[in-house]
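Here's a structure for you.
Omission of a single protein chain aside, the complex is shown with its protein chains in their original locations.
First chain written, first letter: the chains are A, B and C, and each begins at residue 1.
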């Protein structure tokens, strides 16, 4: 998936519908929150083990929420002029330094 | 950005650190919530107009949060065996039907 | 409203339905996230000015989401053995020190 192409499609989609007036970064951030809330509702009463083995229907529904999360995140980055690829690559480097592999079995949250 | 390649890198990163035991979809969903919370904190007291014109420092910090959101979302999809590209493409088609361009100036939230 | 009484009612409500097995603090936290997501969806496309002047229907719906947020938060505190009143009073004192009134017109987020 070429994210820049998705950004362009989303931008065109919004422009055609005259949605740019709604799509301030502040509003898009809130829309993202709403989608993450819907995603969370799928997992809230599941055990961790159950969450690793979703049935087909649930998996499809979760896939739709994940798509919504990605769409709003990519759209938000586009409106802010943030280069998503560069940001992700940079963050992965930061994480590699922060959690060196040599400290095997690093415990998260410590 | 090739999302499948990012997925592989994230999977390797987690495996090397023995993090798979923590990375249940339920837990990854919660980690995503935490990152979206941090992203939201950047925008909470800004007006919409201010959110459209972030300064360089704020923009860099927001870019880092957006990267975190994407990383956890992509990782979550990978652990669930969800094809992100396909999910996004399908959702964009659903949205195109739901909000036809011919209904110009569709009001969101109605 | 006596929060301790609400806690008791919610505990009884859950016990009668055999929900305690679902009501781990981790799960209740996720349920809270879901409700906050639903609350956010009401505000995402509104301007700040519009959010200050909700119509009657929207206000009723928002009131219901606020109730859900409070119910899960109070239930979470109960399951953790956290004294809500004491926690709120302590936090208000911390905030009073952190943001002294003498620094008039403190700008939030600085």
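Throughout what follows, contacts are C-beta pairs under 8 Å (C-beta built on N, C-alpha and C of every residue); 3 or more make two chains touch, one makes a residue touch a chain.
Note that the coordinates shown come from a computational prediction; the quantities given were computed from them, not determined experimentally.
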Interface with the unshown chain - residue positions in chain C: 1-3, 6, 9-10, 13, 16-19, 22, 24-27, 29-30, 32-33, 36, 39-40, 42-43, 46-49, 51-52, 54, 59, 62-64, 66-71, 73, 76-77, 79-85, 87-88, 90-92, 94-96, 99, 101, 104-106, 108
With the missing chain put back, which residues of chain A would touch it? List them for me. 26, 29-30, 33, 44-48, 108-109
State which residues belonging to chain B touch the missing partner chain. 22, 27, 30-31, 33-38, 40-41, 43-45
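Here, only the chains that are shown with their structure count from here on.
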Report same or different for the chain A and chain B interface, where same means the shared residue numbers exceed half of all residue numbers found there. same
Where the CA atoms of chain A average out and where those of chain C average out, how many Å apart are those spots? 25
Between chain A and chain B, what is the separation of their C-alpha centroids in Å? 1
What parts of chain B, by residue number, touch at least two of the other chains? 26, 29-30, 33, 46-48, 108
